[in-house]
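Got a structure here, written out as structure tokens. Questions coming.
Just one protein chain is left out here, and the rest sit where they should.
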Amino acid sequence: MVRVEFLGPIQKETLELEITNLNELAKILQDDKEMQKWLENSAVAVNDTLVSSREYGLKDGDKVSLLPPVCGG
Amino acid sequence: MVRVEFLGPIQKETLELEITNLNELAKILQDDKEMQKWLENSAVAVNDTLVSSREYGLKDGDKVSLLPPVCGG
Amino acid sequence: MLYLYDGALDVPTILKDWYEQEEKSNYGAYIPFVGTVRSEDNIDGLSFDVYEPILESWFKSWQEKAKQKGAIIKMAHSKGDVMLHESSYIAAVFSPKRRVALEFIDEFVEDFKASAPIWKYDLKNGKRVYALDRSTAIKGSGILK
Partner (left out) sequence: MLYLYDGALDVPTILKDWYEQEEKSNYGAYIPFVGTVRSEDNIDGLSFDVYEPILESWFKSWQEKAKQKGAIIKMAHSKGDVMLHESSYIAAVFSPKRRVALEFIDEFVEDFKASAPIWKYDLKNGKRVYALDRSTAIKGSGILK
């Protein structure tokens, strides 16, 4: 099971999914109308490390986080 | 009478001179062995305003200051 | 060091504590950057969400960069609500050399704005409104689109 968290202003409950890479997560989230605007501008971290490829493999127990545009300070 | 002051590390007493421009001051100071090294690297102010030309005219009561290399902070 | 506070920062105390922590460390330059909530667009204040695990690893990478230049950095940020004219952010660099310090604080603050996992909301009429138009997509965003 992979845990998917939505950070900051993304109003979506955490998901628990049986997926093995980010491609599968992309397909699931693209079907969610509310999520489409966030997919454009959100970064993705796996186990709190930012990743840059959708081919990134996932294993049981991994945590995926979606990070929308930031503005600290 | 023009008053000539030597600032910071220049160890020289203030002069009172009968001069009408900075050219005349330059000639007087060039004859002072101790001053030669300072003339190279010192800036000149007349009445507390930096001047950039030796042709600058002086009148009775003016104050000329020599400012050697600076290092604040 | 990275410090997170609930609500506004006590700026004089933080600037004093950091100065005193490094007073004898032989750094020639100490440059804090203090960010204060401005009155604009009729906001009552700002509110912040912070994702600490990634903020900490981001900050750690900057500590490494600072170390390579013989410098150190410190940072404080608010969580939750910060009202008008209160401060939400302090970053500081200590360095032996002034040029390193002046360049480092600039690079650090700019990367903080572009990369640190913190989300800003306007407080307006009792509501918390995400400040999307002032926010920056983190480098590499959009891979799931």
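Order of writing sets the labels: A, B and C. Residues in every chain begin at 1.
In this section, a contact is a pair of C-beta atoms (placed from the backbone, for glycine too) under 8 Å apart; a residue touches a chain by one contact, two chains touch by 3 or more.
Please read these numbers as outputs of a predicted model, since none were measured by experiment.
Under the touch definition stated at the start, the shown chains contacted by the missing one in the entire complex are B, C.
Residue-level contact of subunit C with the missing chain is found at 11-12, 15-16, 19-20, 23-24, 26-39, 85, 96, 98, 101-102, 105-106, 109, 113. By the touch criterion stated above, the residues of subunit B touching the omitted chain are 7-9, 22, 25-26, 29-30, 36, 39-45, 48-54, 65-73.
The rule is simple: only the chains that are shown with their structure count from here on.
At the far end from subunit C, in terms of centres built from Cα atoms, lies B. The interface with the largest number of contacting C-beta pairs joins chains A-C. Here the CA centre of subunit A is 25 Å from the CA centre of subunit C.
With centres taken as mean Cα positions, subunit C sits 49 Å from subunit B.
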